[in-house]
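Just below is one structure, and these are the notes that go with it.
Here the complex is missing a single protein chain, while all its other protein chains stay put.
Each chain carries a letter (A, B and C) given by its place in the written order, and its residues are counted from 1.
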């Protein structure tokens, strides 16, 4: 058991704080012989990188990854892969206010309650900055599952959802919102600008789909593919809900309406629907694996919120500084990474037991 | 790593199939000295037991638990607690149809794809009957967290939700639906009767609340309390969605509307709202821990559904036999058990690191 | 983490006390499709079974194993295999003396110090009776590694070693001592008879060899094949030392004398020596894997030994009852089982990462 590790056979451990010298991940269990260099990882980090548009935090981080071990002559050796990203923009701001009082919605109070004190600079370990390490590890995981294509997008911001009829895969990387609906992207731009100017924030829903997953991945009962995806998604900062397939909507359906009927296909069964999100009994069915994730609005807002100090006195706190007005947007590459990490791990486990 | 185990320090491993001679759980890591006997466990099993009303499957199981180890002179010894429940009503029905073809929505096809063959009798290992072992283990977990009160109820059936204004805790055990709204219970009775007679089925939403959880439980980052609750819930048969606190609704809120403001209270902070469901940064805040779980409708329906045979030919299948018209109802005691199991484990982990 | 589990991908969890109703093991992660029935397991249990000669404890146990799950139509299904052995000869003796005072060399004092109290009947959980569950699990493990032949024997009793020149594989099962040297077996018979009559006891050294292990099994660095064998052996009751290959003798050699030179062979390298015991860098080399294990003399002796009571008073204790005069003898099948369990697990792990 390691609290800061995830996965079993393809396993990664992350370390680092928002304002420490660096953060990183150690990936253990990676198969040998895979072509890996910094250039393979960097594009994924660049998608998550802050400061690339006015719609994300203005913190400037190059997020350059270094591979410190586990690769020889351009290939993975089967030994631990140490990935490090230096922090370069730890602005030397005044932390006295956040050191003294708890920001509601943040982990401040909970960390103090658990550990007795906390690294209050930029949220310390509880900062979403840690997700850079996941994205780097996720890029390695993708090498393990070349048969799988993973795609995440933003499905709704502040309750304003895309129109499925407008879904255009090519749009996802064409706007700063990972939005597959060009019309929605226009609306969201205005919404986020308004929120940013008001010092407010918005929640978001991310959808993620993995195609090419063969039938049979997943390890019932307590390492079910859907259970691990749920844990993976819920471990991301600000996530409050997870759905597989139809999710909560399935609870409103009749058994007839929810049935994923089958008929003979070219290679195995062809499914006539995918209410289940590609998973039955915790095992992939060969259909696309579908995950939806709810991100709460960024807790850092300029409106003063009543809170208490470490000494227990009443005060109000406004969270100044650089923040994402909608933290869910940059969550999309993180959800993709977690999907890759779960699938890589499950593939190896399947091979071990049933290979 | 053990696929059929859950938890780290308070850990249980389940075994058994729907139509095997027995099923059970081995609970490992339980603190010594706790008063335990079969009588402590049985009431929880009785809540989940099938055949107690016409609204659940008519399979008759006494679900009598036996403790085979780990208890001496009425107290836990700190060694593994082996719990066994014999299967008594494995009706010798004809399984030739389900052996030959895949029931859509069930794990039949996925198990065959993974393992090459399957125990098709009553769903084998993928049967919800396995959850009896969880409920038994959960009863032991409750002994570890006497400061916590856990309560689950059905919040909606087939899309028909309770009225929060009608919430009455004392109603939950007063009807066969774990329904806290007496008026809703009347409606649900009619709905389920109709579904049962039509050979149809309904989905459900279960809510679960744990009060008395002190601030500080949870192990960031990859064993966050919410991540483990999500995995625990998603590992239950038929579950497709999980929410902590406001869940997906939080994604529609502004940062201001979602803030859980604090003010000084008698013992630590008093919170003015609980959008977060009692968890921040993966750690409990001292507020009630709130979980919502979506159950899909029972996949076993009398309406024929197109499917394929093991040989890949087209056919239709109707699932005859004894089934819950709404499997989510009996999910309530299972969700409670999983909540207890996660919290007991997290308590021990917190004590280890911070105790 | 589960204290009573061993292995990672091929993993077993044991439960049960010496004088409880039963003991057992849950085997998780076993590949599907392997032919398994009670008849496959029973012969291994029979080798370890007490009461078969006057040289072992006179406790009479049939040690009949039952398979309660994980097997369907004679083959493993990939789901947990629950194995149970009922205790039949829990003689209702008077335990008041052992309940009140600590037997030196036994776990009595340590269990009380750890857990606050203990199941004192026959040693409770710390009884070597638990090893029956390991042997049962080990029989399943052997199915996973059909390419491997495992053989353990007794190499020395009470300091009297076999003569390697007399080694005769066919002798091992021809005497009650798993002794490959017919002459030594004659001497040991006299020694053990004398010890038994005097109420004394003797230590033993067990050797175990696995042939057919291909090169490449083992998971460096902290799951090295030799490290796992060492943990496996040291977890057996009464074991105090473990050697791989030449073991402590290697520490007296020069680098030249210890070198396992290689030359080209039919299939891969041919080794000119095996000082290393078939493992380099924690990974198998294709040579026979060689393990030696030291068992201390049975702690239960008739000579009174000074000790203290639970209340801290001085007393003397003699351990009456039924005991093995040389517990190491029945250790041989247990060492074999642990070797099989480690190798099966490592094979699956190798397949996962490098398969």
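Structure notes:
Here, contacts are C-beta pairs under 8 Å (C-beta built on N, C-alpha and C of every residue); 3 or more make two chains touch, one makes a residue touch a chain.
Computed from a prediction, not measured in an experiment: that's the story for all the values here.
The missing chain, though absent from the display, is touched by one residue of C:102, C:153 or C:178; that residue is C:102.
Contact between chain C and the absent chain runs through residues 1-6, 8-9, 14, 102, 104-111, 113-116, 125-126, 130, 156, 158-159, 195, 200-205, 214-224, 226-235, 237, 239-248, 250-264, 268-269, 272, 275-277, 279-286, 294-301, 303, 305-308, 312-314, 328, 349-350, 354.
One chain of the complex is left out; on chain B, the residues touching it are 1, 9, 29-32, 78-79, 220, 348-349, 351-355.
Residues of chain A that touch the chain left out of the display are 1-5, 8-9, 11, 13-17, 20-24, 26, 28-29, 32-33, 68-70, 72, 75, 77-82, 114-119, 124-125.
Just so it is clear, only the chains that are shown with their structure count from here on.
Distance between chain centres (mean CA atoms), chain A to chain C: 46 Å.
In terms of their C-alpha centroids, the spacing between chain A and chain B amounts to 26 Å. Averaging Cα coordinates per chain places chain B and chain C 39 Å apart. Chain contacts: chain B has residues 1-5, 8-9, 14, 114-116, 125 touching two or more partner chains.
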